[in-house]
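Structure provided below as structure tokens; questions to follow.
Left out: one protein chain. Kept in place: all the others.
Just so it is clear, A, B and C label the chains in written order, and each chain counts residues from 1 on its own.
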Amino acid sequence: MAVSVVFCIIAGVICRLALFQTDLPIWLETKNEVVTPITAWERVEEGLALKKSMVSPYTGDVFHEVQPINSLIHLILFLKELSDFRTFLVLLKTIFTYSRLKSTPKMLHLDVKKYSVNVEDVLLKSKDLRSLPLIVVAVHVFNPYSISICLAKSTAVLSNLSIFIFIIRNIYKLDNLLLTTLFIAVSTYQSFYPFIFCLPVASYFYHVSFHSAAIIKHYIPSFGLFLFWFMLLLGISYSIEGSWTFLYSTYGFILNVPDLSPNVGVFWYFFTEMFEHFRVFFICIFQINSVIYSIPLAVKLKRSPVFFLYMMIFITSIFKSYPSYGDIGLCLSLLPLWKHTFSYMRNLFVVTCMYIVCTVFAPILYHLWIYAGSANANFYFAITLAFSAAQIFLVTDLLFAFLRREYDLYHGTNHKLENGKTTQVVLE
Amino acid sequence: MGVLSDPKQRQKIIKAVTKYNKLLCVILYLGGVFGFLALAFEPFHAGTYFSENALLPGLVENEFRLDSEARSYNEELHKEIKKSDKTLPKDWMFKQFQNLGLDTYYHNFSLHYPFGMPRDKAIPGQNIYSILRAKRASSTEAVVMSVPLRHPGVMPNEQTSGGIAVMLALAKHFRKQTYWAKDIVFVLTEFDEIGMQAWLDGYHQTKSDYIISEDLPGRSGPIQAAINLEIPGEAVTSYNIKLEGLNGQLPNLDLCNLVVRLCRKERAKVTLNKQVDSYERESWDSYKQSVTTMMYMMWNQASGTPTGNHGLFHRYHIEALTIQGTQEEKPYKTLGVEQTSRLVEGIFRSLNNLLERFHQSFFFYILPSTRGYISIGLYMPPFGAMIAACLIKISLFQAIALWISRYEEEEEDKETEDKQSDDESQKVTDAVSGIVSIIPVIAISMLMASLAYTGPKLLTNVSHPFRLRPEDSLMFGLLALFCASVAFPKMFNKKKPDHAVLHLDWKLLKCIALIVQSLTLFSIALMNISLAFFIGVAMVPVTTLIVPTTSRSLLLLLLVSPASLVFISSIIAAWLDQHNDISQLLYMTWGNMKHCIFMKLLDLYLFGNWTYTVMSFVIFPCWLLFWAIPNCNTDIDV
Amino acid sequence: MYYLQEKIGEFFKSGHTNNWAVLVDTSRFWFNYRHVANVLSIYRSVKRLGIPDSHIILMVADDMACNPRNPRPATVFNNVNQHINVYGDDVEVDYRGYEVTVENFIRVLTGRLPPSTPRSKRLLSDERSNILVYMTGHGGDGFLKFQDAEEVSNVELADAFEQMWQKRRYHELFFMVDTCQAQSMFQKFYSPNILAVASSHVGEDSLSHHVDPALGVYVIDRYTFYALEFLEKAKPGSKKTMGKFLKVCPKHQCISTVAVRTDLFNRNPDQVLLTDFFGSVRNVEILSHSVLLPNITSKSSHCR
């Protein structure tokens, strides 16, 4: 198994290196589905150029990364072969994912004792678990989305990495709240939304502590620590930047969506066509919407925090203000972790088709709109809308399947009424 | 979401679909094709109209009165051409423009022949262009009038000297007018499209590997529209409008309408692809006429090669078309350079009135006549129906039942219940294994595709030392590749001695293949409906109906393989050139075929024509997927 | 004393002491030449009849005179045989191009302009001013399009006039509109002393008069064409009445039917002089002895 994983990774590295030789990267670097104003590589370069000529990159409206990222990439630039670095990152990720999986069974069957009888066929079997790492690695390595962001040198790779690490921390060092929150802070620091991951983490620790104290007792420290780290990081970039202006051009930029260039999300055209006096109101609505789901989920999924975490990653990646393939790549690579619930999903086929169709049509329609000038914005908007819809179907379907499976785990798979008739299970 | 989520409904649908599947497929396919053709019938499509108010076609009176100048220019030019046999009197033209007091420039470029030749060898070329500065505007916009410089050698009706005369006469007239809001750029291009491409590259500072164009010494603003003239020296009898551009892109319908309207105003006969409109409207003959016109247009569009200089402007989002003077045996009216000048003057007055770039009217349309148009909204449904045939087919397969959760199966009758739940996880693993088993096929077809795409470069390079003409080497090389790919299922057998066929879930394979195919066709249709339509017509029936291990489906598949598609199209091309005698036809076909592949590649390298890419990189692998199916064995059904 | 009162009475016979005109062309683009010609025709007339440029707010959404497409630069003719250049040699356009927006228009009427706005762009009228408001452009039932991008609805307009009335910005107001379904523009008016005329009924289009083949555009709309014809005959001192003016352009000329609204107007149009709106004629009377006038126009300062 391990061999094949390694083989997979190597294959991935090779395929990326190979693609770097084609002119695909140049094309991808400016594709608006792949890179956003925040993660675009050319904007980072612009920031560096400005820095070099003693102009603060934040005086303009081109550069939106946080400062240390900027310097970090500065370092990277010294490693000549950039592609190597990227693929190295990928490798890193996959290894982490792999190690994370070691602990899967523990996670998945925490309270096996409570299960109902004859649920063998829905229980995770060890052979599934064994095949799982390979699948995850394979999916990640050959996932066109993560390949594309790797080729486009999008800085989303970095944020994904930090999220990965944070997951590992979360799972691996079961007790280590300190590091976990640190990594949440890091990823929040770069792409703001992850701050919401504090909730799952808290409920996780509540969980692993086997419900020792009230859950609220777990929220407070994790949030507190998170805030501490976050402030620390901000402090660092303040010391680098020497002024707080960067706050507006990074988080302000994320929060009130001044840049309306198309992406795969729902924001851009919505706020292009929005009436001025409703703008603020709707921005609040949309931003809240992207995190509000954490509350019901926190209640519903308190028994399985890892899944909760995954749901949050997914939902934020749908509803963040500048989504890109980077976020989707992240989610899809982790999707196979819930392979055991797939058999309960209802729209997998439809969703898959929608994904494929949108991914193929998006660039075509963009070309027709922007270059050929023969189609107009609505065509492209339709596609991005469909794409978001597909993601929403997927995430809701996954949630459904997960809950449905849990139901079966506790109530057995063949559902009989008192009178012994089989019947169907419904939400009520 | 309702239908998707409600299990009962979904069951019903699926049951129905699976029951009448074949019937549905056939109906949809035929309905699609005939529905498409029916659109050419006048009552079924809308009549053309102007949606851009600014054009104000024909409201302004013609002021061009320089008939004698126009004629004398024409004669002088003839003299000059006679005088300097074999070479074009460029300097004479240059002088003429300069004497009118326009900013006139030479533009040099060089062509590196992509095939076989060493890179350093270059063919030099030279365009002449001349800018009439709008008097009271600040050179922020421009419109282009272009004429290809054709060698005196070509056939008289291919000559464009008349166009040059018209251009000079108009330049002289326009020079005196004060009402220009846009600069007018007169361009004379050498080697037709190549010169045009070079000039456009120079104007937009875009780089190309094979056409190296020098910097332009003078410039104007962004180009709003362009009219290309192909008017022979002698009087013509009718004007033919050519629209189809690179990769089947079309100019804004308003531009086309404008030209038609003004031709009518000049009482000149106007044709599309040399097809006249019939006079009576709702008769069978008129319908036939419209279908032919439509088919001609779609044929040209499908080829993806521009039908004239205008085709190259489209890439730069510049609306352009070609007005071609045609001569017939029994003219009912002859049109000299003066009439043409008046027509073009009218067009340019209207273009000058334009305040925004063309954005109002349609860009996706098919013209069955100069009076009517079929918009994307009309032709997409029939096309969609045609493609839907494959989508319906997909639903036949267990694959679906697998993708859709076991949730429905619970609804199914009680007795199946237990088995269902048993082989559930079994099924999942099977699915995975199924997909895995298919991966090699996909991999191979991708490999073949990339070979077919990159091959030509190699071939032509090797062809040079072997004293082979690049055409031949291409032809044979690609044929060889094709044969190899046809034989690829046999390669598998080597590994598996026990079975004479592929071990893979053919239904899943077909399912995937069909999805890929319909996706491909749809995305082609977005850019070039004609190409998608023709390919669809050919491939869809075969690919939907094939089943493993029947020689019939093998044959059918071979019939719609990319190779034979090219072959068929070249036969049609030959037939369109009126080579009816069969032997000659076949001979022509062979020639055409070589020529066609060769030209497509040339277009790809020089202008970025996608047709070859699509065929080799998209259609070919898709076909290979299907090709694997008849070589599967049926016994491992899921 | 009584004598004095009556003197004052006849001094302010027409009830107004100054005249203002707000002339608006709302449509841009060369092919809307005729709308600019319309508004300039009226501009020319009112100027000829004595309203000074300082009292005219002229809004022209696009520049036709110096449009490069115009073969006769710096001129706008409202007639194919060009006897009147309505653009004149000393025209002063106050709002032009992108400045012609619904917001600016309403602000000018209601006087709610930013402090830095120069005097020439303000409507400095008082409760003794007679105001002529002329609008032309592309309209529909209940709205008038500004530059093909935004539109002013008849309700907004009515409210703006009401606000003017409450802020005592006019004494009498003559509203004149030449557009499709023009009648709908004044249907919603409810403020007093407004006389309104429109080129067409609801459901009717207002048609253009004729094309100038040299320009290749329609040069003027029918209603304004005949209105101008009428005004051209009037001299500064003329005794023509509004009544006559409202009868201008019967159906056989306009093809659309001219709509008039007089119910808000408390005088009989046939007694109202044309020059009460189109000119600024004050009857001056030399008195042998000095008269002490009660301060009538004191409140007129508020709108500055």
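As a convention for this text, a residue touches a chain if its C-beta (ideal position, glycine included) is under 8 Å from a C-beta of that chain, and two chains touch if they have at least 3 such contacts.
We take it that contacts and distances are computed from a predicted model.
UniProt lists the omitted chain of the complex under the protein name "GPI transamidase component PIG-T" (options: "Trafficking protein particle complex subunit 2-like protein", "Dynactin subunit 6", "GPI transamidase component PIG-T" or "Large ribosomal subunit protein uL4m"). Across the whole complex, the hidden chain's contacts among the shown chains comprise A, B, C. Shown as candidates are B:99, B:283, B:450 or B:584; the residue that touches the absent chain is B:99. The chain that is not drawn here is touched, among residues B:121, B:359 or B:552, by B:359.
Mapped onto chain B, the interface with the missing chain covers residues 1-2, 5-6, 98-101, 103, 133, 135-141, 176, 178, 204-206, 215, 218-219, 221-222, 315-317, 355-357, 359. Listed for chain A, the residues touching the missing chain in the whole complex are 30, 42, 45-46, 48-50, 53, 55, 59-62, 258-262, 266, 268-276, 286, 289, 293, 296-297, 299-300, 315, 318-319, 369-371, 373, 376-378, 381, 385, 388-389, 392, 395-396, 399-400, 403-404, 407, 415, 417, 419, 421, 423-428. For chain C, the residues touching the chain absent from view are 28-29, 63, 65-67, 72-75, 85, 87-94, 96-99, 114, 116-121, 147-149.
Definition applied: only the chains that are shown with their structure count from here on.
Viewed as a network of touching protein chains, the structure reduces to a simple linear path. Chain A and chain C have Cα centroids lying 63 Å from one another.
Centre-to-centre separation of chain B and chain C, using mean CA positions: 56 Å.
Residue positions of chain B with contacts to 2 or more other chains are absent. Against chain B, the residues of chain A that register as touching in their complex are 121-122, 342-350, 352-353, 356-357, 360-361, 364-365, 368, 371-375, 393, 401, 413-414, 422, 424.
For chain B in complex with chain A, the residues that touch the partner chain are 1, 4-5, 7, 249-250, 314-315, 317, 359, 363-364, 400, 403-407, 410-411, 414, 417-418, 421-422, 424-425, 427-428, 515, 519, 522-523, 526-527. Those residues of chain B lying in contact with chain C across their complex are 53-54, 56, 59-61, 134-137, 177-181, 349, 352-353, 355.
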